[in-house]
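The structure appears below as structure tokens.
The complex is shown incomplete by one protein chain, all other protein chains being positioned as in the whole.
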Amino acid sequence: MKKFVTILLAAAMAAIFVLPVYAGGGSEPEEEVIKIGALLDFTGPVADLGPKFQAGIELALEEVGYEVAGHPIELIVEDSATSVEAAVEKYKKLVDKDKINLCIGPLMGDAHLALAPLAAENKVIITSLINGMYDTIKYKTYIIYPTTVDAQTYPFGKYTYEKLGHKSAVVIAADYAGKRGYADGFIKGFQESGGEIVQEIYTPLGTPDYSPYISQMKSADVVMYALEGPGPVSRFIYQYRQAGNEGPLVTITQDGDYTPEALAELKDIALGIQGEASYTWKLDNPENKKFVDGIKKKTGTVPSSSEQNAYTLTKILLAALEKTGGDDSYNKMWGAITSLKMNTPAGPVSFTPEGVAITHMYVTQAEKVGNNYEISAPLFTVENVKDWRLK
Amino acid sequence: MDTAIQKKSIFRNYRTIDLVPVVIILFLLLILPALAPTHVQGIMVKFLIYAIFAISYDFVFGYAGLLSLGHAAFFGTGGYVAAVLSLHWENNLFWLGMPLGVILAAIIAAVFGLIALRVSGTYFLLLTFALAQLLYSVSWNVRWLNSSGMQGIANISLPGLGFAFEWNNLRFFYFALVIFGICLYLLKRITDSPFGHALVGIREGDIRMRVLGYNVWFFKYLAYIISGTFAGVAGVLFAYFNRFISPAQFSLGTSFLPMVMAIIGGRGTLYGAVIGAAIVVFVEYFASLFTPERWPLILGAIFVVSIMYFREGVGVFLVKNWKKVSGANDSTTN
Partner (left out) sequence: MDFFLSNLLNGISYGMILFLIAAGMSIVMGVMGITNLAHGALYMVGAYVGWTVAVKLGLDFWLAAVAGGIAGGLIGLLMERVFLKQLYKQVNEQVLLTYGFVYILTNICIWIWGGRYRLQFTAPYIFGSVDLGDFSFPLTRIVITGLGFIIAASLWYLQNKTRIGAIVRAGMDDKEMIQGLGINLNVVVMLVFFIASFIAGFAGVIGAQLLSTYPGIGLDVLLQALVVIIVGGVGSIQGALLGGLLIGLIDTFGKALFPGLAMFTIYLAMIVVLLFKPSGLLGRKV
């Protein structure tokens, strides 16, 4: 028996060394097929967003029958596990093995910063998923949509002061690049309008219990929160209200955090909080009608901005590929993308030469429609938001 | 115990059949990587880095018998030194980064060893864990240890050798192979030395050794430092290859990897740890091709099976029984 097991094991060992060379071997760069890679998170704190992004990408590809400019398209999705290390590893796999030139995602700002220099060297174009880091612009390899983190929230900071009438604010944000950037934009907008930021609190990633932070909050007209994702956001709102705090809350990326699932869980607690959003499924334009129907058929729920962003980014890549006649090389694609103007479910989009999108920003909140809790139509719109550093 | 005499007698006893595994291993290590696609070469580099980490751990655990739960502290330190050199001094000179990384890892091991070795058993386990966690939170919180706007340090340049040289995965593999070979050779010399044998004696019963007049504490301390030093080597390579490092390299997950590898492969024999590293890295690669979401389940199952049924380790099991298999039947080839 031992002999048998030994030989079996030895063979298995040999196999795991040798097989990768042949079975896992890299694919030859086929001239015909255009490969698009996607780095999405299916595990980790924002795991629920991965499938949403994927649904958006797939819908866009299905609409063109997985074909553009006469070339078939292959989508290769990898799990970046909400970890920068995993994102870097999977990125290398996509570039070395699958030979992609275009990549959608990853989500995390940290991962963007880690990948940008690599992508610049490989001449691979990466798109953001919900925002971009200004520091990556110099690499000229990032397509940032809807815009940079701080530019996205800057108009909302102004809105909170001017339109909502709050003169002082406490800011609580998750302590990592992306959310700090959001907080910075809000703070800048709020202060430039004349508001006072009374306190800034930064919470570690994955904080289970927000009560110590809640109890140390100084009093102010409003509290602005910017936390990692739907899970932490729900947790925070719940604990904040549970501690008896009734004051107003505002937030950013509400469109991403107020997923149908999160709203169903929060119920009444979610009402009355206004937030910056780059999209809401109740926007009224022809592209959105088509898009919402498509997502409803595909996943059974209405889309949040996750599906929309992925969908629109895919459509942007497809439009650029049409322009270049199917040539997905960096030199052709960069110019094609940055010269695009399109209508999307979230409104019109155009680009700066640095690859940063110019889009509209909206304000939304949760509302109760019958027995359902849904995100509202825009309460307010800021048009053509552009990062002020790129003027 | 004259090594020279020993060597001669080994060669005299070699049969042709015993050369087969050696040839196969040489083929796997030297020729196969050149045939592999770029991406797989990257996986092989990863294997080498973790193999160094694993043998460093096997030295302190398999030989000295100290179950440490915080070895990531030294791995991470080595990596961060290389990373910081790149970040703040724009220096990627390998001949500077590696020695500095190794020295700092050794210093950290010396300091931590003083603290941790005051206790033993479960407490030692917990204390080593706490010390590594301390470094984790330092690397997380101290701005100077992070690239602007993110956790960790990105954009570490590939190692500079002092002369013009273009890196690719294959070249990095051979480079790492040389370093791995040096580490393995050095550790083997140490384990075969009287010091190494004393460590085994301490592992088996330190009271006995104390009675015999050995300074048990000092031997353990030395072993801990040596182990940490080699872990630092792996960390430096990690930073140069991945071009990125983060607090996660100080985490419990990272500390567990070499332990897992040493135990699955077979502790107390350096080659066991190497085999363990190969198993973990390559099975993970396979899992990522077919069922990436189930990889942790597979790894967990492999642990459990090795503990319950391959107590001495899969690698050791293979080697021991290979001798039986090839001894009993001369015409057996792989």
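Lettered A and B in written order, each chain numbered from 1.
Convention: a contact is a pair of C-beta atoms (placed from the backbone, for glycine too) under 8 Å apart; a residue touches a chain by one contact, two chains touch by 3 or more.
As the structure is a computational prediction, the values presented were derived from the model and not from experiment.
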Selected residue (touches chain absent from view) among B:F129, B:F172 or B:F244: B:F129
Touching residue (missing chain; options B:F195, B:F256 or B:F286): B:F256
Among A:V5, A:L19 or A:A47, residue touching the chain not depicted: A:A47
Selected from A:K123, A:K140 or A:R235 as touching the chain missing from the view: A:R235
Residues of chain B (touch criterion as defined above) contacting the omitted chain: 61, 67, 69, 115, 118-119, 121-123, 125-127, 129-131, 133-134, 136-138, 140-141, 252, 256, 259-260, 263, 293-294, 296-297, 299-304, 307-308, 311
Positions on chain A contacted by the hidden chain, ascending: 42-45, 47-48, 50, 175, 201-204, 206, 208-209, 211-213, 215-216, 229-232, 234-235, 238-239, 242-244, 261-262, 265-266
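Methods note: only the chains that are shown with their structure count from here on.
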Averaged-CA centre spacing for the pair chain B and chain A, given as whole angstrom: 37
Of all residues in chain B, those that touch chain A in their complex: 24, 28, 32, 35-40, 42-43, 140, 147-152, 154-155, 169, 242-244, 246, 248, 275, 278-279, 282-283, 285-286, 289, 292-293, 314, 317-318, 321-322, 324-325, 328, 334
Chain A residues within the chain B interface of the complex: 2-3, 5-7, 9-11, 13-14, 16-21, 23-26, 42-43, 78-79, 83-85, 88-89, 92-93, 96-97, 109-110, 113-114, 116-118, 133, 135, 176-177, 180-181, 204
